[in-house]
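The other protein chains are all here in position, but one chain of the complex has been omitted.
Letters A and B mark the chains in the order given here, with residues in each chain numbered from 1 onward.
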Amino acid sequence: MTMTAEERIQSLERKVEELSGELGMLKDIHSVRTLHFKYGYYMDKCLFGEIVDLFSDNCEIYFMGGLFRGKAGARRLYGGTTGLNGPVHGMLFEHLLGQDIVDVAADRMTAQGRFRTFMQGGVHASKTDAPPNIPAQFWEAGVYENIYTKEDGIWKFKVFNYNVSWQALYEHGWAHTPAGGTLMVKPYTKTYPADPKGPDQLTVPPRLWPDNTIVPFHYPNPVTGKWLKPPAK
Amino acid sequence: MTMTAEERIQSLERKVEELSGELGMLKDIHSVRTLHFKYGYYMDKCLFGEIVDLFSDNCEIYFMGGLFRGKAGARRLYGGTTGLNGPVHGMLFEHLLGQDIVDVAADRMTAQGRFRTFMQGGVHASKTDAPPNIPAQFWEAGVYENIYTKEDGIWKFKVFNYNVSWQALYEHGWAHTPAGGTLMVKPYTKTYPADPKGPDQLTVPPRLWPDNTIVPFHYPNPVTGKWLKPPAK
Partner (left out) sequence: MTMTAEERIQSLERKVEELSGELGMLKDIHSVRTLHFKYGYYMDKCLFGEIVDLFSDNCEIYFMGGLFRGKAGARRLYGGTTGLNGPVHGMLFEHLLGQDIVDVAADRMTAQGRFRTFMQGGVHASKTDAPPNIPAQFWEAGVYENIYTKEDGIWKFKVFNYNVSWQALYEHGWAHTPAGGTLMVKPYTKTYPADPKGPDQLTVPPRLWPDNTIVPFHYPNPVTGKWLKPPAK
């Protein structure tokens, strides 16, 4: 049962093709996770121009009960909240990102990613002219469940879906966050242009801490392969 | 010294085999780190059924001076602490995980991994019926040094070894954690079934903050290749 030279070359060609695809997938995972991490470093410094560039032209951004569409939507959202552009003396917006779970589709043209953030934000006591909606010092934690798209070989944000898990004033901690209250950004109730910084569409209002919900996972249980049915409450 | 076609094909076959193994190892690293990260997301939401599924049938779980064996042990531990299953309004158990160092064995059937967690936990002030052993708001940090096993191509937890580094009440901070005290879970002093939620075996009691110990590294110094001998105290 020895293979001929021809058969061995064919077999090598198949294997090399296969390896090339698998390697490409690992490179895609690297690109997507670093794309998302770069987003975080830009957010730290309110570099909103850089951030809008990371989105696909036909992106969808879900945030606080609103859906923002395309670059125009992205531009209203980023910077719209605070009016800032670039780092500001005395203002802190640290976006610590991690726990990345990136899965690339078989055709390597889209990917899904779950990440979390743990933020430290606020305004230094010496700064007296900060926008009024930013608390002096606060924590925020949240989960992203995003879709990424590869366009001309470059990975971009396609569906951006950030879900605040909890927020808390530094002085009070998470046990004392006012129920239903939110810091900085209230859930959207009006669309653009009625709200000049508003979303294109209203979606489901977010359920905020002390409510406790599961942001749906884009993957099944990695051992059983079964998709989660959230436990009854 | 030109190689014949036969020699070149042989050389290609060897190299492709080698690349395939190295690539497989990178894929294994990806699987193990995302397995561990998925564990963290499940822990956030008390999805204990999902978690028990991540363990090998003959797993060993080391926690707070106890050793839990197999699925039965895992079931007593997860959920046993709080009796919860699924996210609960007003209860927070955030498991931020990262700093993964995963090393896969040459045969690619086992792997070792070091991770850390930084947790935010507690109970919202509005919730009056929480289990009594959960502080209103607390921090916890810890280090995992685990062994993973691949069974039928699927990575699972084999030896789970979580070590609390420090805990602190939010109001007091880590400088004021009572010496020898622990939050939520006390070191085990009785085995199952005498303790219905207890371990199968007692091990070395944990040394807790303000004690300061090194969870042994599964790897040598990456530059010198020498294994750490902890400094004398």
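One rule holds for everything that comes next: contacts are C-beta pairs under 8 Å (C-beta built on N, C-alpha and C of every residue); 3 or more make two chains touch, one makes a residue touch a chain.
It should be emphasised that the depicted structure is a prediction, and the values quoted were computed from it without experimental measurement.
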{"item": "Residue of B:His95, B:Arg114 or B:Lys197 touching the missing chain in the full complex", "value": "B:Arg114"}
{"item": "Among B:Leu26, B:Ala130 or B:Leu202, residue touching the chain not depicted", "value": "B:Leu26"}
{"item": "Positions on subunit B contacted by the hidden chain, ascending", "value": "5, 8-9, 12, 15-16, 19, 22-23, 26, 29, 98-101, 114, 116, 118, 139, 141, 143, 165-166, 173-177, 179, 209-214, 217, 219, 221-224, 228, 230-233"}
{"item": "Positions on subunit A contacted by the hidden chain, ascending", "value": "5-6, 9, 12-13, 16, 19-20, 23, 26-27, 30-31, 34-35, 37-38, 40-41, 44-45, 47, 49-50, 53-54, 85-92, 94, 96-98, 118, 120, 122-127, 136-137, 154-156, 170-171"}
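The rule is simple: only the chains that are shown with their structure count from here on.
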{"item": "Mean-CA-position distance for subunit B and subunit A (Å)", "value": "25"}
